[in-house]
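With one protein chain held back, the other chains of the complex are shown just where they sit.
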Amino acid sequence: MTFPTKSLLSAPLSRRGWLAAAAGLCLGLSTFAPARAADDTIKIGILHSLSGTMAISETTLKDAMLMLIDEQNKKGGVLGKKLEAVVVDPASNWPLFAEKARELITKDKVSVVFGCWTSVSRKSVLPVFKELDSILFYPVQYEGEESERNVFYTGAAPNQQAIPAVDYLMNESGVERWVLAGTDYVYPRTTNKILEAYLKSKGVPAGDIMVNYTPFGFSDWQTEVSKIKTFGSAGKKTAVVSTINGDANVPFYKELGNQGIKATDIPVVAFSVGEEELAGLDTKPLVGHLAAWNYFESINTPANKAFIKAWHAFTKNPKRTTNDPMEAHYIGFNMWVKAVEKAKSFDPDKVIAALPGIKQANLTGGVSEMLPNHHITKPVFIGEIQADGQFNVVSPDDPKKARLVPGDAWSDYLPGSKDLESDWVKLKCGNYNKVTKKCGGQAS
Amino acid sequence: MKPFLLTGTLNRSATIFLAIVATAGVLLPALNLLTPDASALHVPTYLVSLFGKYVCYAILALSIDLIWGYCGILSLGHGAFFALGGYAMGMYLMRQIGTRGVYADPVLPDFMVFLNWKSLPWYWHGFDMFWFAALMVVLVPGLLAFCFGWLAFRSRVTGVYFSIITQAMTYALLLAFFRNDFGFGGNNGLTDFKDILGFNVQADGTRAALFAASCVALAASFLICRAVVDSKLGKVLVAIRDAESRTRFLGYRVESYKLFVFTLSACIAGVAGALYVPQVGIINPSEFAPANSIEAVIWVAVGGRGTLIGAALGAVVVNYAKTVFTSGPLAPYWLFLLGALFVLVTLLMPKGLLGTWHAWYGRRKPAPTAGATPSDETEFAGEIAKPHMAE
Partner (left out) sequence: MIPRLAVPLRVLSRALSLLAAIGLAAMIATATAARAGSFADAVALFAAGSFSDSADAVSQIETSGNPLALPIVNALHDGRLYADEASKTVVIKQPDGKVINAATGAPAAMPADAGVVRLNNKLRRRIAAALGSLTLLAADPETRIQAARAVYKSHDAAALPLVEAALRKETNAAAKNALGDARAAILLFKPDAAEADKLDAIATIGARGDQEALALLSSIPGNLSPAAAKSAQSAMQAIKSRLALWSMVQDAWYGLSLGSVLLLAAIGLAITFGVMGVINMAHGEMVMIGAYTTFVVQDIIRARYPAMFDYSLLIALPLAFLVAGLIGILIERSVIRFLYGRPLETLLATWGLSLILQQAVRTAFGPNNREVGNPSWMSGAFDLGHISITYNRLWILCFALATFAVLLAVLRFTRFGLEMRAVTQNRRMAAAMGIATSRVDALTFGLGSGIAGIAGVALSQIDNVSPNLGQSYIIDSFMVVVFGGVGNLWGTLVGAFSLGIANKFLEPFAGAVLGKIAILVLIILFIQKRPRGLFALKGRAVEA
């Protein structure tokens, strides 16, 4: 690269330069001009990362949404209007999530947005949805401690995943010693805090709980796994509760397999490992390790079979797996359709008012309901990893008769939130304090 | 190179640049606030925030160009100073939330409440006052840059070694800020801001004001950088860039010059970060990611290294391209486009956009002054270790 001294000397910006600059600016602005939607289509925003670190999980959800919208259009759309998907790529970049959300709502005028995976992406778009008063369906299990008017949480709250899993290990396998291993971010932190409090309330001494955090994308698990091994050889039945996130899981399980930690010795129960993650692993050494979800591809119901079949046809790939967040989108999307039909309007305020109380059959044989706290009721399944990369449901005995657990936004096991309650129907408040009888978070 | 000739003519394009910034700073907010929504001239609020973001990136690019373009110091960790400034502002904004957080704790931010913290950590004190936070915006990045630079320049760490350790610095900070125990909200960072100086951050008026403030900051940073590079100090910096050892043998204290300009640059980056945070509404450790810092360097290269205007232009162009590419039918392929942009700019426009523009413009008009020849390739020798084993 040479230094443009000569050219700078000879090139004072003239009137022509000014004109060019102005033209450029106008051109730039014009591409942002709101696209006017055709009157007979309703736009639906899809806000999932298609590149960057989260693409690995989120791309599938984009495809699932496209399929759901496609199927709805084949059924004649909603209220006589066709649906149109608007796909953007927030590129696993959190500020970009906020920017794209704003763009979807203001420029593309979408009626509803389905999106986000990580908690931070949700936190990043929250103010945008509040300010512009739109609707977000969030499909991923998360740490709870949140309930917003504009957000509908179709993934599991901690009481719909973590606590039932621990109960299972305690009762079925007689586990007495616990390793709470997680990636160092808010979901594992909160979940582990809740679990620690819960275990202590069940009489587990502090010495029998080991909490351990590792960074994102951690790949050298030798020391950590051997620590778990040592902790597990204190003579009591030990289990690992893993909130290890995405990318770090594959090397973690590979190391477990190689160091010979079998599920019969120290079972690992994971909350972020589903069919998708297992697809990248040789699961033979992992048979018997567990995962807790609200949906498993292997659950044999007519609805699920039809869904899987449609998915394979839509993606033209008979091997594509389905997973829990996809089912959450399935439930959320259908609930939204029903709410629009009930409200006879696409207006966000009316749809938000119509959503609580909407019931939608889930894929595992139950009927989920949108609760006043904007969370839904879900069944909880514990599955064991099988050699074919699928899960074998070990609890409840008959998956089709699983009890539905209502999602709890505010955990009863955290000192800060045990007095809080969320009810957008009667109280019109996401964080009502039962002791002070006040709704927090409002203008002081 | 004939610096004295440079000054006179460059002042002219500088004026034009400042005029554009000023026009944008007045026009955009005015069109946003004063025209009705339906008007063809109306600028929607999200565009104001979006351009505000670009302007902040432009300030960051200026700060990088100041050290890289004029002093040959390539920092691959400048995002760290940007993020630190952002965090300082974010902490102020967090303290402003007060009882409006979800747990309604008057002092502690929400994330501390659910991590069960009982009291505010010592380093969060004072951030409820704007003047203190504003001071920290400049002071914290400046201090870090000073300490870091003092160590590095004194022991004559140069070239690629310096670049890599700046990357190590930002990477270490990234890991540290990811830790929830560190007390900055971990991966979620700081978000859900309510007020700035008593105004609602989400109100159109505040956004417009923030945009205008960013434009003012851009103009001010530009003037500061301009003043530095036009002064005698600036000449020494260029001398260091082109032949560090020779400058040292001429009796200049090279490390003091480098340290000054590096610290100044970090302060400017901190200001950029502080303005960035209220406009995008979140500050999170991923701003420390080494990839972000590399990208910022690329903006400068795309715009034209060693031309302050080019750096600002590059930041806006690349980010604008990113905004356009990540929506619509191109969304799944935008990385191809961005990648191709970087490769093509390097191959076809080695002087960056501005340099190429000038070269093209200059060919059409005979050069008015003789004697100003482009410097040769050796100018870059100082900034990267000569990679070949011997020459």
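Per-chain residue numbering starts at 1, and chain names A and B are given in the order in which the chains are listed.
Everything below uses one rule, namely that a residue touches a chain if its C-beta (ideal position, glycine included) is under 8 Å from a C-beta of that chain, and two chains touch if they have at least 3 such contacts.
This one's a predicted model, so the numbers in the text were calculated from it and none came from an experiment.
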| item | value |
| --- | --- |
| Omitted-chain contact residue, chosen from B:Phe199, B:Tyr252, B:Tyr320 or B:Phe342 | B:Phe342 |
| Residue touching the undisplayed chain, where the options are B:Ala152, B:Ile196 or B:Leu308 | B:Ala152 |
| Residue touching the undisplayed chain, where the options are A:Lys109, A:Lys130, A:Lys229 or A:Lys438 | A:Lys229 |
| Candidates A:Asp40, A:Asp133 or A:Asp220 - the one touching the absent chain | A:Asp220 |
| Contact footprint on chain B, counting only the chain that is left out | 74, 148, 151-152, 154-161, 164-165, 167-169, 171-172, 175-176, 178-179, 245, 290-291, 294, 297-298, 301-302, 332-333, 335-336, 338-343, 345-347, 350, 377, 380-391 |
| Contact set of chain A toward the excluded chain (per top definition) | 1, 50-51, 53, 55-56, 59-60, 172-173, 184, 213-215, 217-220, 222-224, 226-227, 229-230, 232-236, 247, 250-251, 254-255, 257-265, 267, 276-277, 279-282, 285, 288, 384, 392, 394, 397 |
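Methods note: only the chains that are shown with their structure count from here on.
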| item | value |
| --- | --- |
| Whole-Å gap separating chain A and chain B, where each centre is the average of the chain's CA atoms | 33 |
| For the chain B and chain A complex, residues of the former touching the latter | 1-2, 5-6, 9-10, 12-13, 16, 20, 24, 43-47, 49-50, 53, 98-105, 111, 113-116, 175, 178-180, 186-189, 191-193, 202, 280-282, 284, 286, 301, 304-307, 320, 323-324, 326-328, 331-332, 334-335, 350-352, 354-355, 357-359, 361-362, 365-369, 372-377, 379-380 |
| Partner chain B, residues of chain A touching it in the complex | 1-13, 17-18, 21, 25, 28-29, 31-32, 34, 50-51, 87-91, 93-96, 98-100, 102-103, 106-107, 118-120, 123-124, 126-128, 131, 145-146, 184-186, 189-190, 193, 213, 215-216, 414-417, 420, 430-431, 433, 438, 440-444 |
